[in-house]
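Before any comments, here is the structure.
A single protein chain has been omitted from the complex, and every remaining protein chain is retained in its original position.
By written order: A and B. Residues from 1 in each chain.
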Amino acid sequence: MTTIDPAAAVRPGTPVAPPKHLVELTVDGETVRVAEGTTVLQACRSAGHDDIPTLCYGDTLTPKNACRVCMVEVEGSRTLVPSCSRTVDAGMVVRTDTERVRHSRRMVLEFLGSSTDLSVAANVGRWNEEYGVDTERYGSERATKAQPVVRDNELYVRDYEKCILCYKCVDACGSQWQNTFAIAVAGRGFDARIAAEYDAELPDSACVYCGNCIAVCPTGALMFTTEHDMRAAGNWDESRQTQTDTICPYCGVGCQLTLHVQDASIVKVTSPSDHSVTHGNLCIKGRFGFQHVQNRD
Amino acid sequence: MVGLATVFGAGGGTSSYAEIEEADVVVLWGSNARNAHPIFFQHVLKAVRRGARLYVVDPRRSETAQWADLWLGNHVGTDIALSHTIAREIIHAGLANTDFIGRATTGFDEYLATVEEWTLERGEAVTGVPADAIRELAHAYATADRAQLCWTLGITEHHNGVDNVLALINLALLCGHVGRHGAGLNPLRGQNNVQGGGDMGAIPNRLAGFQDILDPDVRERFGSAWGVTIQDRYGWHLTQMFEAMERGDLRAVYVIGENPAQSEADKEHTVELLRGLDHLVVQDIFLTRTAELADVVLPGSASWCESEGTVTNSERRVQRTRKALDPPDGARDDIQIILDVCRRLGHDWQYGDTPRDVAEAVWDEVRSLSPMHAGMSYARLEELNGIQWPCPHDDRLEPSYLHGRLWADDPAERGRLAPFSPVVDDPPVEGLSEAFPLRLTTGRRLDSYNTGVQSGGFSNPLRHGESIDVSPEDAARLGVVDDEWVRVTSPRGALTAPVRIDPVLRPGLVFMTFHFPEQVDTNVLTIDATDPKSGTAEFKAAAVRIEKLDV
Partner (left out) sequence: MDLKLSSHTPTDAEVDAIESVLGPTRSSWHGGDRTDAEQHGDHHVARGGHDLRTQRHRLLPVLHAVNDRVGWISRGAINHIAARLDVAPADIHGVATFYGLFSVTERPTRQVHVCIDLACRIAGADVPDGAHPSPCLGLCERAPAVFVTDAGERPSQGVLAPATPVQVRDLVAGGRLPDEPAPQAATPQVHHDRSSLVLLRRVGVGDPTSIHAYRSHDGYLALRRAIEMGPEAVVREVVESNIMGRGGAAFPAGRKWHTVAHHPVRPHYLVCNADESEPGTFKDRAILEGDPFSLIEAMTIAAFATGCEQGYVYLRGEYPRAKQTLRRAIEVATEHGLLGDDVMGAGFSFHLDVFIGAGAYICGEETAIFNSIEGFRGEPRNKPPFPVDAGLFGKPTLINNVETLANVLPIVLHGGEAFAATGTSGSTGTKLFCVSGSVTTPGVYELPFGATLRQVIDTAGGVADGHRLRAVLLGGAAGSFATPDDLDVPLTFEDLRAAGLTLGSGVVMVLDEHVDLVEFVHRIAAFFRDESCGQCVPCRVGTVRQEEVLQRLEHRGPAFDDDRQLLADIGRVLRDSSICGFGHSAHGAIESAIAKLGVFS
């Protein structure tokens, strides 16, 4: 038996992260200092600008910067800059609310609003007012993404008229979390869409019903069947709902669940995106396996 | 749990999930984590996406194995043989961490002698895994900067399950892959609070916090807190209880949240024993098969959403469960039921008024008695999204990995050294024969859970019911097709089940789950050989034959 260099083998202790340098930049005239590698969005938020709209950004996902609603002006840049993905540089001069920025946001919201159904997308109504959105000016002949709701399983529905093609579900189902790759963007341009292979129905796809796509969808295009049906019946009422954090009753991984309860029944299950066990993700049992407490007579 | 507790003194996985993301090599042994522990597997996949190499040891090329850089499909029940072969290769290649062995372990020489006969050739002959694949795993594991070794029921559900675990722990000791950030040993718990149950003393030999019942100081502390005298001997684990029932020594049983009438191997015999008791009390949220046999049924509440408390997960994280719903009429909070039982037995313990107050008061009592939980107030658990044990202090957190002490220079700080375990290879109790030529192994599917009482409740697009999964080759040989019902016979019994042809199986290996006992009662087939050390049954290896039904 030969020996190996013991020094190489001994590595006790938690590694120390290299110290982060601070970078100074200006946001709307105000000096801000943040750690190197921070995104412009985070820097703006840390400076109190929490009004920058975002749609395709997700705190557990690598920014895809596809929706372009979070654009800001950066001095020296020919175009506007997606704040969700651009990292700060020293001396950067950022403006978050210029006429140019407002114009861009208005147009993006008009483009989305004139082609998709944003009625249940969080915050969009407020932004529409803020930026003076007018979808009527695109005329009545305009192309839209109107299409029937897909109900091919009992757990969740897909209403792609609401889909803004933010790629979040694809990234969550794919390499960033679930690694199941049941869905992808298919087609190109305005015809691009979220689909399983050959537009197969979910039961014929690789879908494992973890619902991690639902968790990241910003527009309600993907929705628990319970929520969808309650909304359709006019019964969905968030003001009557409670949210309780607890732990999944199934396996020993111990995922934290947030139970959304309305009228003494669980209507939806999520998990906090900042939890180190789940990062907002669950499996089919944690996400949908709650019926057994509601079927007890 | 028993294996880790034996070697390290604490029965818990040594790393956190987040550390697994930082490993360079991950070995999943007898674990179909992709299906059985999906969110844990997401952490493994983070590591894989970062470039970590994944090795999977499993007789089936399971969904987990399909992610592996290298899958080693050993014969069922040859895990010790494989582990020893790996160990010998590591030692002979000069890759053992002699520094760590010298500083932190005992019993190396005896271990060395045990594994010496396990040459690659012998390992290949016994396990079926080609020598070069074994060598590759050995070298990858030994040379990794940070390696993780994780296992599940594929390792423990054998008649020698504890020895299997000890054999894996040996590998970590051999390479120093324990007690460091990112390197560790991690058993994945099948059920949501197996870890917590053990931590709280719901095992025959320990009180809360893994404190030995035989230690008089421990007994004294607990006894004075509860106003009782605690017996100075170990209790029985499940198998011993059934043995005691058999002998007639155990006459009354109080079952909480378990369903042995359905989940035990050789279930017909189990039912007989339960029927023969003088008194059986069952406390559960369902009227289970076991409850149907009971003299008294106490309807409990669903602990995860109808009552308050804590559970502990596989990374030793203690987390709060909270009440979101009222239990149905007649059902009550489990703590209240137990307190009422205690009161009738003469102990009028008062913990508070609301369910939350009661749960917190009970927890504070745990904290006062179990040092490793002392720093975990409800407030802190809530603020930090749970805390991993040990947490003795309420103003700081310990490292997320266990046993860092083993690396200490100061022998006093190092404490009790970790012993190698010279366990011996011991093939499955039931060998294959002409009459029973197929190896039946069992496991879980993604969408279902144990005996299916919980997971059966929701409309589930993945569920296709119980089946006997066979390889395409065996199906062809038997002349059976998908969904065809066949008779499956073991030396203990027979059942009928529909066939599912599954290409992840090699010829000779067949697979079933326990999820659908109403439909197909798999336990009729499995054997009740159990591990004397842990009481776990050999669910993973029975011999069966399959026959076409006459039409």
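FYI, a contact is a pair of C-beta atoms (placed from the backbone, for glycine too) under 8 Å apart; a residue touches a chain by one contact, two chains touch by 3 or more.
Bear in mind that the values here come from a model prediction, so they are computed numbers and not experimental data.
Asker: Using the touch definition up top, pick the residue from A:Thr60, A:Thr96, A:Ser115 or A:Thr226 that touches the left-out chain.
Answerer: A:Ser115
Asker: Which is it among A:Ala35, A:Val93 or A:Met107 that touches the chain not included here?
Answerer: From the options A:Ala35, A:Val93 or A:Met107, the contact with the absent chain belongs to A:Met107.
Asker: Return the single residue from A:Asn65, A:Asn153, A:Thr246 or A:Ser276 that touches the missing chain.
Answerer: A:Asn65
Asker: Need a quick check: the contact residues on subunit B for the chain that isn't drawn.
Answerer: Residues in contact with the chain left out: 34, 48, 51, 53-54, 61, 63-74, 127-130, 133, 472-473, 503, 506-507.
Asker: Suppose we count only contacts with the excluded chain; which residues of subunit A make the list?
Answerer: Answer for subunit A: residues 65-69, 71, 79-80, 82, 85-86, 100, 103-104, 107-108, 111-112, 114-115, 137-139, 141-143, 164-165, 167, 174, 179-192, 195-198, 200, 204-206 touch the chain left out.
Convention: only the chains that are shown with their structure count from here on.
Asker: Using the average of all C-alpha atoms in each chain as its centre, how far is it in Å between subunit A and subunit B?
Answerer: 35
Asker: Which bits of subunit A are touching subunit B when the two form their complex?
Answerer: So the residues of subunit A in touch with subunit B come to 1-4, 6, 9-15, 153-155, 175, 177-179, 202-203, 207-210, 242, 244-257, 259, 261, 264-266, 272, 274-279, 281-286, 288-297.
Asker: Once bound in the complex, which stretches of subunit B touch subunit A?
Answerer: Residues in contact with subunit A: 16-18, 36-40, 42, 45, 49, 91-92, 94-100, 145, 176, 179-181, 188-195, 285-286, 302-306, 311-315, 317, 319-326, 328, 331, 385-386, 399-400, 404, 407-408, 446-447, 449, 453-462.
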